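Quick one: the structure is below, and I'll ask about it shortly.
Here the complex is missing a single protein chain, while all its other protein chains stay put.
Our next item is subunit A:
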Amino acid sequence: MLWPLFFLVTAIHAELCHPDAENAFKVRLSIRTALGDKAYVWDTNEEYLFRAMVAFSMRKVPSREATEISHVLLCNVTQRVSFWFVVTDPSRNHTLPAVEVQSAIRMNRNRINNAFFLNDRTLEFLRIPSTLAPPMDPSVPIWIIVFGVIFCIVIVATALLVLSGIRHRRRNNKGLPGLDDAEDKCENTITVENGIPCDPLDTKGGHINDGFLTEDERLTPL
């Protein structure tokens, strides 16, 4: 007597939960990638926990507080580990709309991830996009602070150098006016004399003075 009922229940179960069913979602876990050596084996107990977390998420939705673990159906578990799940209503005849399930999972994604020591990347709900964490945005960008500090230092150093230069020149002007006049006179001196530049005349003593010797004159011509 009970057998037909059992077959009926499994038939309904198979109808409601199968790959690409209406309102069904595929879940994919990458436990080995996330945990490496500490990876746990995916067995029916883990599946129970998963169903509990999904039921917990649905209970948080205002109109669905009566959701039980038995309303969450899993099927097609592969060795990947991946499977499909649906959430049925209390009558077990219909599945809850995908939109509700999606928003419930999104709200509690963090809790679900933490229950399995996974993150958004290693516990994937296909067709349920995760909300990415916004980047930390300080009120004043950090680079402007650094810029301000360096800018002030450079301005102060420049001002110091310029002011000390002005003071140095003023002191020089007061002290030695004669030397400046001599320098000014020099500005008008022609630098080239007879095609020979002035400079070699004042190299250190004892060197060849080009002003008075040309190559031909080195050897007295006959």
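Methods note: a contact is a pair of C-beta atoms (placed from the backbone, for glycine too) under 8 Å apart; a residue touches a chain by one contact, two chains touch by 3 or more; residues count from 1.
Going forward, contacts and distances are computed from a predicted model.
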| item | value |
| --- | --- |
| Undepicted complex member, UniProt protein name, chosen from "U3 small nucleolar RNA-associated protein 14 homolog A-like", "Transporter", "Cell cycle control protein" or "FAD-dependent oxidoreductase domain-containing protein 1" | "Transporter" |
| Option from A:T44, A:S63 or A:T78 whose C-beta touches the chain left out | A:T78 |
| In subunit A, positions touching the absent partner | 28-33, 39, 78-82, 129-132, 134-135, 142-143, 146-147, 150-151, 154-155, 157-158, 161-162, 165-166, 169, 179, 182-183, 185-187, 189-194, 197-204, 207-208, 210-211, 215 |
